[in-house]
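I'd like to ask some things about the structure below.
Only one protein chain is missing from this complex, and each of the others stays in its spot.
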Amino acid sequence: MIKVGIIGGGGYTAGELIRVLLYHPEVEIGFVVSQSQTGRLVSDVHDDLVGECHLHFTDEVSFNVDVLFLCMGHGRSKTFMEEHDVPADIAVIDLSNDYRLADDFVYGLPELHKATIQTHKRVANCGCFATAIQLALLPLAKEQLLQSEVHVHAITGSTGAGQSPKSTTHFSWRNNNLSIYKAFNHQHLAEINQSLTFLQPSFDHAINFLPVRGDFARGIYASAYVDCPLSEEEAYALYESYYADDPFTHVTQQNPNLKQVVNTNKCILHLEKHGDKLLIISIIDNLLKGASGQAVQNMNLAFGLAETTGLHLKSVVY
Amino acid sequence: MIKVGIIGGGGYTAGELIRVLLYHPEVEIGFVVSQSQTGRLVSDVHDDLVGECHLHFTDEVSFNVDVLFLCMGHGRSKTFMEEHDVPADIAVIDLSNDYRLADDFVYGLPELHKATIQTHKRVANCGCFATAIQLALLPLAKEQLLQSEVHVHAITGSTGAGQSPKSTTHFSWRNNNLSIYKAFNHQHLAEINQSLTFLQPSFDHAINFLPVRGDFARGIYASAYVDCPLSEEEAYALYESYYADDPFTHVTQQNPNLKQVVNTNKCILHLEKHGDKLLIISIIDNLLKGASGQAVQNMNLAFGLAETTGLHLKSVVY
Amino acid sequence: MIKVGIIGGGGYTAGELIRVLLYHPEVEIGFVVSQSQTGRLVSDVHDDLVGECHLHFTDEVSFNVDVLFLCMGHGRSKTFMEEHDVPADIAVIDLSNDYRLADDFVYGLPELHKATIQTHKRVANCGCFATAIQLALLPLAKEQLLQSEVHVHAITGSTGAGQSPKSTTHFSWRNNNLSIYKAFNHQHLAEINQSLTFLQPSFDHAINFLPVRGDFARGIYASAYVDCPLSEEEAYALYESYYADDPFTHVTQQNPNLKQVVNTNKCILHLEKHGDKLLIISIIDNLLKGASGQAVQNMNLAFGLAETTGLHLKSVVY
Partner (left out) sequence: MIKVGIIGGGGYTAGELIRVLLYHPEVEIGFVVSQSQTGRLVSDVHDDLVGECHLHFTDEVSFNVDVLFLCMGHGRSKTFMEEHDVPADIAVIDLSNDYRLADDFVYGLPELHKATIQTHKRVANCGCFATAIQLALLPLAKEQLLQSEVHVHAITGSTGAGQSPKSTTHFSWRNNNLSIYKAFNHQHLAEINQSLTFLQPSFDHAINFLPVRGDFARGIYASAYVDCPLSEEEAYALYESYYADDPFTHVTQQNPNLKQVVNTNKCILHLEKHGDKLLIISIIDNLLKGASGQAVQNMNLAFGLAETTGLHLKSVVY
């Protein structure tokens, strides 16, 4: 059994991680640290776990585990790593953006760095938008086919904005509403560019990215288009080949809808050729494939398990 | 023109009041006081008013008006009235619960106290649940027909919980969710009982009231049932007669749905007799008939205008 | 491995059943019959299964299975059983309401008839409202404590109305809307009364039941109250004792919310004593504990498996 410690256990990504790990057949949760919730039952905070989880939050970090998941806010993982001398043989999977551009962590996108993740003890889990967008573009980059500006539009659920209530996550405001934020400037562009140039070093075009706040809680619906010399058939062949060994990333000829992936670790990709443009639709659950599910997928790889272990999650569909 | 001052202008009820008054043909808004928003454009805070309202929030209360609307939080109206010597000839319409049980204010339910409101300068606007529930029960009380326990269930939109973000108004939590709160103990029971015993002094049965947080922003869907000797036909006749002179309260034989009244000042009532029980469904918009719309209706009455002046509001329907 | 056949595979309950059975460790799906979808990929109709399910719908019923799930519309199971001579050793689990009051089928509520289900080959799976309401009342009935009228209010998701589009499931209508239907007359009252009188033969009070169409897709939020001589503490003790051996039914002292159980097979119960009245809140997912999840739970029991096998489903929470 892999013994797990979770740091920053009160937030959305930690809750989701606990939900997944609780029935992971190879995992035992050793402790869940939360400064703000110390002493409370985990199931009092993540209250869907009533009757299923009898752990209490603690404030004591222990290294008597095989893997640590860092689920704190952005910036706080770095502080944690500086303040703690985490033994090198303990795997660390960081869900913040602190190490995604760092050399000492592997960037935790299995569809790009699977072999490295399997042999590494430090994994920087990808951003949610970054996951959806990269999975839409990686096959083209691998073939050096990103030869023009890329146009990306992605709509995210409210859980992407975290647990602290704010005006843009107030139900009265967000219900039936939409708004763009950080147009052309979202912080995930850096990690996206890092991956694309890893595959296609010559890539230096703009990624025009419009992130949108959607009026739903879970999921990212991303669309991207780019000039592309491939026919639709060739494009499908390329994507199917690229993702042939990736059990969560599926290419479909049917026009997809977001709820096909909500509450799963899947990414569904769909392609359409219109004139010179290739349109790629990419959908994920931001809390799973975009965060905690991918973190478990990375853990599975790092510990030599089948990638899908504990991750056959029933979609919510409706 | 009636000159209006609004105190506590940054919240939901004030915003809604401004929206209604802006196109009220007999009203001019003199000032909008908000301590927290002083100096800002009203349309920066209530941002749907862009291009329509050029007022700025002020922190100066003036008595150079005909009517003051108090839109502050519960408890703060009393403080305001104590700290200010509001001239007796200025009408005061209070939207908080501070004066609903007080002798010096008329209880602002036009369907119950229309004549008094027309001659009074101090009006305590009703609570939202209280409005929906009273309109369901008043005709029975008037005929001394409340002879058993009353069972009430009412589901409210998130705007009823106000503008400050909290865990139960977080979109990620509230979307597609439901929960009961203050079961059997909601504070509006006091004003409901006050009105029912005003009409039926002998009434001393329990009102079993379950308030529910709904996953929508606007509206209250209330249902009530009670043992009743009337046939369904007699009940319809009673309700139609009781509300014959009330332009916003409509009795319908069609099974209603909440969106028939959302964004209007209407109340729709529907009756069904099942065995000995009379079921009454009562629906309103909590921010309009349950708050700011009714406040304007009360103002119209207090100033001798037609009750519907400025209140022909288009429903949102879909 | 238990070999499964599904009849009526194109609808909501069949889709949900396939989702659950696909990763059930002791099950193999033999065939899925659908007259309307014959020849199509199951994952073209239940499109969240893209990449996970490679079955095609068939129109041929076979008895080379261990269990048949009947997922057709109400009335059609009876026709199917009359037209087919299903061998007695094949288990039949019917998700319609055709056999819920019949002698030759056991009523499939594990919390009531577990032992019988374990030895029976014909199971009539319970109705969704009926499940939520019975789980709220069974412990009282067992102690002969239902001594007055019962007041029940339950709000259901749109999936309860099935897959065929109709005006009350049109998004433009249902979004942010509410309406009551079949007040006091819902067809599930018959099976509820059957179970209550099974435990408390003297029970002959009215169950006043208001079903409500909610503006969400999944889940039932039911509340019930009844006069009760027990203290709140005694009531909790009774419910905890009654459900001690039921792995999906949990009693909690925290005020619950619907999303704690959405996308799981759980029922969460919460009790509050107010004056003489005991309030019971009962929440389930209508498609799982209220339909397909409970069907799998019944199958597990009928085949001697642990009740929870294949049913550790991650909640959607947000």
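Here the chain labels run A, B and C in written order, and each chain numbers its own residues starting at 1.
Here is the rule we go by: contacts are C-beta pairs under 8 Å (C-beta built on N, C-alpha and C of every residue); 3 or more make two chains touch, one makes a residue touch a chain.
This is a predicted model, so every value here is computed, not measured.
Across B:H46, B:H113 or B:K277, the single residue that touches the chain missing here is B:H46. Note on the undisplayed chain: of the listed residues C:S158, C:N208 or C:T249, the one touching it is C:S158.
By the touch definition given at the top, subunit C reaches the unshown chain through residues 12, 157-159, 163, 165-167, 169-176, 215-217.
Residues of subunit B in touch with the missing chain: 12, 15-16, 19-20, 22-23, 44, 46-48, 50-51, 157-159, 175-176, 217-218, 250, 252, 254, 256-257, 259-264, 266, 268, 287, 312-318.
Across the interface with the omitted chain, subunit A contributes residues 151, 153, 155, 172-173, 175-181, 183-185, 206, 208, 210, 212, 214-219, 221, 223, 225, 255-259, 262, 272, 274-275, 277, 279, 281, 318.
Note that in this section only the chains that are shown with their structure count from here on.
Looking at the partners of subunit A and subunit B together, the chains they share are C. Averaging C-alpha coordinates per chain places the centre of subunit A 45 Å away from that of subunit B.
Subunit A and subunit C have Cα centroids separated by 34 Å.
Between the CA-based centres of subunit B and subunit C the separation comes to 39 Å, rounded to the whole angstrom.
The residues of subunit A that reach two or more other chains are 12, 157-159, 175-176, 217, listed in rising order.
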